[in-house]
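Questions regarding the structure given below will be posed in turn.
A single protein chain has been removed from this complex, and every other one stays in its place.
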Amino acid sequence: MATKIDRRSFLKVLGLGGAGAALAGCDMPSYATMEEGEEQVFSYLAPEEYVVPGIGVWYASTCLQCSAGCGVHGRVREGRALKLEGNPDTAVNKGKLCQMGQAALQTHYNPDRITSPRIGGKNVTWPEALAFIKEKVTGAPVWMTGSISGHQAVLLDAHLNASGGGAHYAVETINAQAWQAACADTLGDAQPNLHIDKALCVLSFGADVLGTWVSPVKFMADYGKFRAAPRGVLTVVEPAMTLSGANADHWVAARPGSEAAVALGVAQVLASEYSVSTSALPSGAADAIVAMTPERVNALSGVDAKTLSKIAETLMSNSPSLVIGDGSYETAAAAMILNLMLGNVGATITPSAELVPADLGVRSGSTKALADFAADAQAGRIGTAFITGTNPAFTAPGGLKIEDALSKIGLKVAVAMFEDETTQLCDVVLPLASSLEDWGSHVPATGAGRGEIHVQQPLMEKLHPEVLGLGDILLGLTQDAGADGLEDFEDYYGYLRTAISAMIGADFEPEWQAVLQAGKVQAPTADRSFTANGALNFNVPETKAPPAGRLSLITTARQGLFDGRHANLPWLQEAPDQISKAVWDSWAEIHPTTAAGLGLKDGDYVTITSDSGAITTRVFLYKGVHPDAIAVPMGRGHTHYGRYATGIGVNPLNLLDGTADGRTGEFLNTTSVRVQATGDNRHLVRLMDVDQQYGRKLAATISADQLRRNQGGA
Amino acid sequence: MPSLLGNIFKGWADYSKGNEEGGHHDYEHMYALAIDLDLCTGCNACSTACYAENNLATVGEDKFGARQAMHWLRVERYFDEPDMDKIEETNDTDTQSRGASFLPMMCQHCNAAPCEPVCPVGATYHTVDGLNAQVYNRCIGSRYCANNCPFRVRYFNFYDNADSWPAPMDQQLNPDLSVRSKGVMEKCSMCLQRTRAARDTAKREGRELQDGDIQTACQQTCPTSAIMFGDLLDETSAISKIWKRHQVKLGVYKQDKENPELRGYRIFEELNVDTKVLYLERVREV
Amino acid sequence: MTAQQNPAQKHLTQEQTKDIDENIEWAKINADVLRSMENPRRGYWVAMFISVALFSVMIYAEVHQYMFGMGDAALNTSHMWDLYISTFVFWIGMSHSGTLLSAILHLVHADWRKPIYRFAEAMTTFSLLTAGIFPVIHLGRVWNFYWVMPYMSDRGLWPNFRSPLIWDAFAITAYLTSSVLFLYIGMIPDLAICRDNAKGWRKKLYTWLSLGWRGDDAQWRNFRFTYLMIACLLIPLAVSVHSIVSMDFSMSIMPGWHVTTFPPYFVAGALYSGCAAIITLFILLRYFFKFEHFMTMPILDKVCKLTFVIAMVWTYLNLVEFASVWYGHDIPSKEVLLAKASGPYSPFFWGMMFFGSVLPFALLSQWIRRNMYVLFFVSVFLNVGMWLERWMIVTPTLSLGYHPQAFNTMWPGWVEWAMVGGSFGWFGMLFLVFVKVFPSVSMYEVKEMVYHRKRTVYEDVDEMMNLHSGVPGPEPDLGSAPAPQSTGGA
Partner (left out) sequence: MSPDRPKRRPFPWIRSIMAAGVVGALIVLGGQLLEQERVGGESPVTEAGPRVPGAVFPTDTFVGKDVPQPINYSHKLHAGDLGINCLYCHTYARRSKVAGIPPTSKCMGCHTIVATADEKPEIEKLTLMWESGQSPAWNKVNDMPDFVHFSHERHLQKFLFDNPDMNIEDSREVCAMCHGDMVEVGVAKKMRPLTMGFCNTCHENNDGPADCTRCHK
């Protein structure tokens, strides 16, 4: 042997001699996997006291995956955010998170993040971008954002006032505007506190309380208490099954848009059979109830008299109850009428606390704002538009023709984390920091914490050095526009810290650290009381059975991809849909009898055409949808949104013709469509191909009477 | 010589004792779950939290369709209610009037696990904490364990799923457990890394592990608190109370409850695999 | 001396009435067998090319699987095993008849096995070598396959002795070594003959391999004793190997697998598919090497009858399994049985039932047993039936099972088909090399057979003519038999 055999290689030869090395790259005995000097370790320079390598530290922050604004604890180790959990101290979610919250990590670490400012698709530096904007600004700039609150909202208003008083359009596709309008009209308080946990019966008309409505994690926690002994009864009336419908004791399929008729029908049954007085109702309500006879309800919604009386009987035998309605103003108003008739106001509906620093309040987004923006743009009243936190080009109904509305705007600036359909149409794109690397303060959607404002702090260093937080961008723009009083803040952190210290009345480090540890700060609130007021104008839509070959399309929302903003997160694309269990693609839910009528079987492709667009997707047959409806969940069908979303699924929002609700101006999420089979079929990829248990005791069910008999056994 | 041969003789003692008393070990803990199906809304937060905590790979539509996905905890959804106690209105009405029933299904950590005796290299075994552990370095991928699992909750790395974490998404990987390479079987470990961290903390503070020290990722994020984790050997723990209240005992293949109408049950109990996840029956108004 | 032809046997030539023509000269035996080992002709190279082509496809598939993982074999969460394991059981099954012929029939002195036991034993060894590939390539991390062996590792780890896969590893390695030993020791006298007639590299090889065999009395006595001892040891080993292979399934709790009659059922299935393979190879060798004198029709008759009997035993055990499920209370097992018969795999299930249980009745007709072409295809389809049987044991159970979420119909991916096809190529390659390097018919055993047959035939003639018997003196001059030249061999 030329080389000296040292002891180690002798043992290695000995070990290998017997067995003989198998294929290349085989796993040598544990000797060989030991490396010396291959990997490097960088020691700290001057570490913080509490930072110990190998031990995770939990920082409190806020989840911005939807407008509910739950409190979050993020686990950080060696400077990397690894896991998000709920913040136990924030009253909204009390330590819990939904799957969108868990996936916020992937929004932060997404490989398709925008990492530097761009003009016309070419990377530029921040000074160049700001100079370009300053040079190209024409007229008073306007802001289009999602729901926004806290100190960013204050800065946004400051920028708008300082630069010519442009308008602020808060746009949210999934919102509760109808319910807020109905509450404002009947109670004088747009966002009353709803106590599901105190109710013994909850009746929901089209409001997916457990899924996407206002603050799902809070309502799910209340649902947990609602189901504990004494067990509450959940009834849901909606055209297509949502997560709330799936958990209902009694799920009722109503023709799309006819929920108001059903609600008034129930009120009519209450008045006639249970002689519940309708005298104390706002004017216009009593005669609307009388007009809604069971036969008319059946004609409008397909819900028969027996179901109406069963709902009424449940309401009467389980009080206090709580009735929620959303989707159209009539539905919400009818639900509020039922609440007034049943005396729920004060029991399960209580006044919300009014935030004293009102300017921090939530500017809750609506689709009416999108309609106004489009109208103003078409009319040329918008010279410069800043767009952030929303994707109008994707979520706008086809009928709105948002593309050419945007083309009429001189300068369009997108402040975004990802390239999406809207940034394609914008001239300047500014890279936005993710929720895990930015400062901020947010007011949660429900007033559960009575004035609790959630603080957002960065969990780790910025992944990409060029990105800036929304607060910093607003502060920069406002200082450029020459607003007074903001000159001495060199970044948003300084502004936020001074503002919050002013709020808690102490400007010292320990108090500030206490706020950051709690992840929230208590803002002063004033109590509010309900004021009964005037008239309710009702025009219940005549929802008839659609003509042959036509169905009414519903764009359902799901807690996951939500309105499409989370389509670029692989965890949520691969998370099976709660109802159909489908992954990585869109589908159209249709009732088996309707499908039989159209000659469709599971997995057939159908083309759904409305007068403002057409989509082709596969059919999913199940009995959780009204026979006259075809439900396509929104969220997929992006044409430009990163590797995980582009070209996956179809976008039903483009099919909506944009008809607006009378009172609130919100787009209705139903439109009449033609459905034709395309003839080809491919198996819809789902978590499980079977919906039955084949007689095995897997998810067993018992009746509520059996539970009550064994109340001790719970 | 004594260290190696000794190992087999000493091992033989444990091994034979294991057989004599029907798989009995002297357990330090007996970790188990209890899931209330009436509280479970099927929102899938637990499954996504499991993806985040345990470095699960996302495999895309084709491999998901070929059933090669890695969802350690899957939330199943059924539309039928096989034994809803004999109500006259059966399920073939034309509307899904009683909603759907959801079932979070993960490894049941059976005490008489059918996957443990069949693994040729002993990569899966029953720990002294009563968990069915899967040692990723020892697994050679014979896959007999997955065939023998009646719940089909063992997932195999058919591919090297390294492309599930393109930079910078690989920074999200949890360093407390390994990222599995191709050819290795993996399954729900009941957040073994959290149990280990809690045990280290308890030892550092010089105290025994108490109930509530360990929260699995699914338990912590479940919005309705339907999932509960705990140590059955600790009489005072919440999980022991739930198992006792529903009169469900370990080690039997048929429960003899005084009140048979109690909601607690175990899945595939008749197979005598002695699962450790107690499900509480879903409740619906008739 | 043509026997009086009775009408029933009018088409039978003289040789087809007796197991072997006892007047055949020993030199002709040597000459015929040695001629079979001469340089191959074109047909041989065509067969070798096909085998090597199939095997290279297998190599490509294995490298692909090694690089990218098991996914392209279309395995999934429900079907973790498929063709790899069923083809492994098929090849293990093929190996058992070689042992049956060479060991069991040796003990019962059925000397009609002597001309054909050599290639049957070779088939055993090569199908074992083929079967041995599958437990290795079906592993997810194939480079750690040696962890299955109980070596003293510095990590202080042992394999899990309770796992049927470990028993498999021990059983197959034991069976492989013993069948190779049995084949080689049984061949030593023949190798001596080859040594004396070979030149060049063959001479060096045979000299080494024949271990200095001179054929003297002491060596024959030792040889006879050794051969008998190994035969006795091999029989229980053969039965236990396939019982252990069946325990891969019967030790599990899956419906359709944990059936208590699996060990005998698998052993019967093994003997059955092995005998079918013997018929196939019998016909091929007889046709290509013109061994009509040794592989005679009566011997083929006996093998066919033996195959039929074992087929019936297998059919009985198969129906017993179905009946025990049908009358049992295990609902999932009943579902699997019904799904086999009516589900997506039903064509293969009925194919198995036809080829496995109905087709053997064809072996009862003498016409078929005489007609080489028909019998060849019958034997091939018997084995197709047995391959389907293994597949129908593995896959339908995995496609159903207990949890409805696992219900899934799976069709093998291209990697699996490549491996299965490649395994036939590998077996073919081994067998083709064997027939050209080693004598595929045992010369000294055939001589033994001829010698004993001659003494029994002529003994009664001697008594009739009260000639001095018992001493193998010069043959009585009975007509045209030419005098044997004395050759180097014994």
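Points worth noting:
Residue numbering begins at 1 within each chain, and the chains themselves are lettered A, B and C in the order written.
The rule we apply is simple: contacts are C-beta pairs under 8 Å (C-beta built on N, C-alpha and C of every residue); 3 or more make two chains touch, one makes a residue touch a chain.
Predicted model only: the values in this text are computed from it and were never measured.
Note that the undisplayed chain, when the full complex is considered, contacts A, B, C.
Contact with the undisplayed chain is limited, among B:T95, B:N137 or B:S225, to B:N137. Panel shows chain C; residues 152-156, 211-212, 214-216, 488 of it touch the chain omitted from the view. Residue positions on chain A in contact with the hidden chain: 7-8, 11, 14-15, 30-31, 33-47, 52-55, in rising order. Against the chain not displayed here, chain B makes contact via residues 1-4, 6-7, 125, 127-129, 131, 133, 135-138, 176-178, 189, 192-193, 196, 200, 203-204.
The criterion applied here is as follows: only the chains that are shown with their structure count from here on.
In this view the innermost chain, defined by its CA centroid being closest to the centroid of all protein CA atoms, is B.
Chain A and chain C have centres, each the mean of its CA atoms, that are 67 Å apart. In this assembly, the C-alpha centroid of chain B lies 46 Å from the C-alpha centroid of chain C. In chain B, 69, 74, 76, 268 are the positions where the chain touches two or more neighbouring chains simultaneously. For chain C, residues that reach two or more other chains under the stated contact definition are 141-142, 144-145, 402-403, 405, 408.
Of all residues in chain C, only 68-71, 74-78, 80-81, 138-142, 144-145, 147-148, 152, 156-166, 169, 248, 251-254, 398, 401-403, 405-406, 408 touch chain B in the complex they form. Of all residues in chain A, those touching chain C in their complex are 18-19, 22-23, 25-27, 29-31, 687-690, 692-696, 698.
Only residues 37-39, 41-45, 47-49, 51-53, 58-61, 64-65, 69, 71, 74-85, 87, 93-103, 164, 166-169, 171-175, 217, 220-226, 245-246, 259, 261-263, 265, 267-268, 279, 281-286 of chain B touch chain A when the two sit together in their complex.
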